[in-house]
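Working notes, beginning with the structure itself.
One protein chain omitted, others in place.
The chains carry the letters A and B, assigned in the order they are written, with residues numbered from 1 in each.
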Amino acid sequence: MTAILQIVFDALSLGSIYALGALGIALIFGVMRLVNFAHGDYISFCVFAMLVPSTDAMSEMFLGSLPTIVLIPVILLIGAGVSVLSEIIVFRRLRDANPATMMIASFALGFILKHFLLMLFSSRPKSINLWPDLGLPVEILGARLPLLQLIAIGITIIILVALSAFLKRTRFGLEMRAAAENFTMARMLGVKANQVILIAFAISGMLAASIGLILAAQTGTSDIQMGVSVMLVAFIATVIGGLGSLAGAVVAGYLIGAASVLMQVILPLEARPFRDAFVYAAVIACLIWRPQGLFAPKSAKQRV
Amino acid sequence: MSFLSVTNVTVRYGRLTALRHANFKMAAGETLFVTGPNGAGKSTLLKAIAGVVTPVEGQIQLAGQVISGTVPEDIARRGFSMVPEGRHVFGTLTIEENLRLGAGMRADKDAVAADLAGCYEVFPMLRERRDAPAAVLSGGQQQMLVIARALMTGPQLIAIDEPSLGLAPKIIDQVYDVLLRLRDERGLTLLIVEQSSTRALLTGGRMLLMRSGEIVMEGDARELLRGDALKQAYFG
Partner (left out) sequence: MNAHRSVLARTVSTPAVLILVLLAIALIAKLSGSSPFERTVTELFIRIVLVVGLYIFIGNSGVMSFGHVGFMCLGAYGTAWLTIPPAMKKFALTGLPDFILQHQAPIALSLVLSPLLAAVFALLIGRILMRLAGIAASIATFAMLAVINTVYSNWETVTGATSSVVGIPMKTGVWLSFGGALFAVIVAYGYGISRYGLALRSARDEAIAAAASGVDIERQRLIAFVISAFVIGIAGVLYAHFLGVVNPDAFYLSLTFISLAMLVVGGMNSLSGAVIGVVAISAVIEILRTLEKGIPIGEATLAIPNGVQEIAIGIAMIVILIFRPSGLMRNRELRWSRWPFERASENK
């Protein structure tokens, strides 16, 4: 029983990170059909923003030394800022380009961000000491779970609820949903394209920042690769969820999290290192079975 | 002074010229039909006015201001509401959300509420199902919804592409009843693209005849329809 509980919580906390990542990607895809490869580097960027730039092995907290109540909004703002800037500087100019061109441009942007961080911090993973008290385990129904895991799950749920309220109840949310479904028609009804896209980028950046905070606290390290590995899975979740479907992206994020944790448990010992390969293979299988994704909205269908 | 004036407008898609040197004017409160065979450039003309496609040449003015070269949302905010062909309802949004979206850019919140009530009065079916996603509506109902939504933007000029395409005759009558009533009550300017031109016989107004990207004839709708001119435009 406790073992099962442990698995459930592992799946939920891993799935939370994937779900937040997938949501950030799906949001942008929804409004401008851009598959944003730079998203993972936004995550890394937010993590490294907490450290003093240096190539030494020792790390020193920069923004990370701010009190929590200030730190969280600051990091969220940084995430939103880098995301919004990339729209203004790069993606806005490519709005009429085909999806493949935009995808490559975002790939290039991610590459630039990554090497910018490498230049400032070197490729060595560094320790990051964020909220050490949260690593302590708590006991729930006999299972010992890190408090942080519970908080991560809880925060994700809060973010999801808040975001869905934003989308359902506010003017911008309505416009964003309409724009995701049919951008041109929305514009013909007076929806301001640039505004909606900027808001989508800002939210997407904040989602990346929250992942950065959770990952930094959970792993205690800052690694240039950490954002990218989340992004790869998040991407896949977005595709499996049906490109353009926000709910689908979230569900698929949790599904992949669950699949990863389950495979870790079920796979024979010698096959475990290959877990990710199985997950990715499952993804390909899933795409073949339903190329439009599991929960594809009609509007996301690709024209031949 | 004319409310809408289209001067020498040319639109190209790649190497294909979809609209060639189009010229016409509309007075406020006027009804203008645009007709012609498939591929004549009727929809392109509307899209050019709406700012969805950018003319390579020429100028479009709305209420005295140049709108060609600006973006669709700005044109919509100047009182031009477009109902494109193919019933673009937002299927995942509820019916009421669709309507509210149309009213989003208006500052007169009280009038919006009144308009919404008015819409529901004209289309009672929309009120009944206002919390249902628009995707569940039938084709005719969706057409009603997009027209109601366009009206919610509080337009001075409404352009409709093929309002009767694929609708039952009874529904077409209903749609036109509403449009004409609004024209008479509010002085709405109507720009209607219809491939089947018989409707213009009943409603009256001016008519443009297009063929192969050009406006080939302009005149009183009834007169044009009575003569052989139309036939010639189609087959000649």
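Heads up, the rule we're going with is that contacts are C-beta pairs under 8 Å (C-beta built on N, C-alpha and C of every residue); 3 or more make two chains touch, one makes a residue touch a chain.
What you see is a predicted model, and the numbers here were worked out from it, not measured in a lab.
**Q** Quick one: jot down which shown chains the absent chain touches.
**A** Visible chains that the missing one touches: A.
**Q** Which candidate, A:V52, A:L118 or A:L262, sits in contact with the chain we can't see?
**A** A:L118
**Q** Just one of A:F183, A:F201 or A:F235 touches the chain that is missing; which is it?
**A** A:F235
**Q** Which listed residue, A:P73, A:G142 or A:P291, touches the chain dropped from view?
**A** Result: among the candidates, A:P291 touches the missing chain.
**Q** With respect to the chain omitted from the figure, which of A:M61, A:V74 or A:I104 is a touching residue?
**A** A:I104
**Q** In the complete complex, which positions of subunit A touch the hidden chain?
**A** Residues 35, 90, 93-94, 97, 99-101, 103-105, 107-109, 111-112, 115-116, 118-119, 228, 232, 235-236, 239, 243, 273-277, 280-281, 283-284, 287-288, 291-293, 302, 304 of subunit A touch the chain that is not shown.
In this section, only the chains that are shown with their structure count from here on.
**Q** Averaging only over C-alpha atoms, locate the centres of subunit A and subunit B and give their separation in whole Å.
**A** 42
**Q** Taking the complex as given, what residues does subunit A use to touch subunit B?
**A** Listed in rising order, the residues are 171, 174-175, 177-178, 181-182, 184-193, 297-299.
**Q** Please output the residues of subunit B touching subunit A within their complex, sorted ascending.
**A** 50, 52, 71-73, 76-77, 81-82, 84, 88, 90-93, 97, 100-102, 104-105, 135, 149-150, 153
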